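Every protein chain except one is present and positioned as in the full complex.
After this line comes subunit A, so read on.
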Amino acid sequence: MIFKLEDVTVYFPYDNIYPEQYSYMLELKRALDAKGHCLLEMPTGTGKTIALLSLITSYVLSKPENPVKLIYCTRTVHEMEKTLAELKLLHNYQTRHLGPAAKILAIGLSSRKNLCVNSRVLAAENRDSVDAACRKRTASWVRALAAENPNIETCEFFENYEKAASAAVLPPGVYTLQDLRAFGKQQGWCPYFLARHMVQFANVVVYSYQYLLDPKVAGIISKEMQKESVVVFDEAHNIDNVCIEALSVSVRRQTLEGATRNLSRINQEIERFKATDAGRLRAEYNRLVEGLALRGNLPNAWLSNPALPSDILKEAVPGNIRRAEHFLHVLRRLVQYLRGRLETENVEKEGPVSFVASITAHAGIDQKTLRFCYERLHSLMLTLEITDTDEFLHIQTICDFATLVGTYTRGFSIIIEPFDERMPHIPDPVLQLSCHDASLAVKPVFDRFQSVVITSGTLSPIDLYPRLLNFHPVVSRSFKMSLTRDCICPMVLTRGSDQLPVSTKFDMRSDPGVARNYGKLLVEMVSIVPDGIVCFFVSYSYMDEIIATWNDSGILKEIMQHKLVFIETQDVVETTLALDNYRKACDCGRGAVFFSVARGKVAEGIDFDRHYGRLVIMFGVPFQYTLSKILLARLEYLRDTFQIKEGDFLTFDALRQAAQCVGRVIRSKADYGMMIFADKRYSRHDKRSKLPGWILSHLRDAHLNLSTDMALHIAREFLRKMAQPYDKAGSIGRKTLLSQADLEKMTNDGSINEMLY
């Protein structure tokens, strides 16, 4: 359908549109008009992605005078492919209606592991080794050597791509990663380098968060993306954690040992070069004297670092680390110093300033030197022609740490713990540089780009995000789902069948009555809910504990009479296998229960739509481990800097995880599912009100304080009701699918505004 949205003609590839999609587009359009940032919350399953894509592409088509580039960030490769597939559909629709004028170039960009087509490189098992295997074949010095010695292996795809030089371009169109690989294979060009090259010309780029937020890889963007871009962070409810992780480093004993090994290897290399090609080291030295700004002349330039203050690029590398051997000494002293710090008996917490002061005092390395470690190391590794970079991860971590500690004076803290709090007998010293301020990593993005859109199914409470990320959105709104039937049924279960309260609160956790009541709840539920049930626990340790109790008391056996039981573990392969079999059991009608952990991999990325999840039970409130030193430091920082109360933040964080967990079961409007929040604390208003609006609006007062038997009755009724055939388009009173004619009519008589608010 094609319709007018104020002054923009929107091309929407489907015949019908949901009302909330329409309002979503309207808000988004206003944000684009205002050239500002926005925060939009809309439940999953309402077609957020397609609404967003079709509005932004149509916006560009309607206003050709200011070309806007769309940078779409997703969390996983799978989501990236899904987004591109939707865009392809949209693009076909637009070109059908507008002809070649609507042609755009849209590409997905991912790591070499996902894009490489060279079978020998792909044989490596993880991302880092694929990268290294690629560098081994494509680095300039390797290729120079290969020109003389045909025994040295190069990558034919890269060679072809280089040969084609400027002729190597992608014709307009939408390319998923798979399309890119196919295109690369067909043309004989390396898809990875082709995609990286085409990023600057593409109208739409889809890639992972890290490419924008992680300072180590964000370099591509900082160079090539123009200001007139719209950056979209999809599924952004955890964006603050991603930002923090991008700037946090932890150093363990193994890291230090590895770093020492790396340093001696580098030392050997330096000696070797000194003997054979002393001129190279000399040339590097001269270059560093001239300053890092001229680094661009280096072959195979490494990606620069946007999170660093811009003056670092203009400044010259300090004299004491210009010579390779001197730099090596500095690193040795740093590693030695860190090793000394790890040998502590007590937990220590320090700010970056005092930490740097102590380094200066004990190791004689000043702040400025620390700051340049990252750049200097890469320059050195290029000079030494090191290609197996995956071997050097340890020393890179140390340099990362040094640069961060030398750069930032606020928002970080260094925490040294001699052992894990939960296992005090096993010494496992760790030094963590933890970032508390999510706005640090995301700030360059907000500053640099015209509009940043943060969107997800759960962004409640929506006013907290601007404070956490320290920006001012021009639009922030939460949309509800328009439904033809009440297809979600949230319930708050506060009591077991014996009327005793249930909770995972610390003092009640070990109460056998609570475990028994939880078990009874599940036993009853498995006998009345068909196909799949997903259970989320607050932590691995709690899950292990409660499953052991259930096993002893025979509850597990009772559950297994009705459904098979699968458990998420920390092992990814095992969990994937369990998930696979869980799906099979749901498909063939045997029925299954999946035990999972909030904040785990399953809770974040796996959908339990349709029969894979008819019911999700959230056992307890998934608070973070509140005694963790890092969390305490962050809470303190948030209170001092952003005036966010500790309790507020903890509840917010727990509830968004809970919402995320239960949201796994509804992925479309035709779907239906029940959600049970099994903890008495959910009935309190301060907790409950932080749930997203689309859940709250279905949480009836009568469902707020249930016991197991009441929940059972409601569940039975609900499942019967949902199994009845229903009218998908909605009746006249409750229109949930709008056709083009409907929209025109509503715009003319003004009832559209009524629908929106």
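To be clear about the criterion, a contact is a pair of C-beta atoms (placed from the backbone, for glycine too) under 8 Å apart; a residue touches a chain by one contact, two chains touch by 3 or more; residues count from 1.
Rule of thumb we're sticking to: contacts and distances are computed from a predicted model.
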Given the options "General transcription factor IIH subunit 2", "Centromere protein O", "Pyruvate dehydrogenase phosphatase regulatory subunit, mitochondrial" or "Anaphase-promoting complex subunit 4 WD40 domain-containing protein", say which is the protein name UniProt records for the missing chain.
"General transcription factor IIH subunit 2"
Sole touch to the unshown chain from A:37, A:563, A:656 or A:687: residue A:563
Who touches the missing chain here, A:447, A:587 or A:640?
A:587
Specify the residue from the set A:210, A:336 or A:527 that touches the hidden chain.
A:527
Of the candidates A:430, A:650 or A:719, the residue in contact with the absent chain is A:719
Interface with the undisplayed chain - residues on subunit A
527-531, 562-563, 586-591, 610-611, 614, 716-717, 719-725
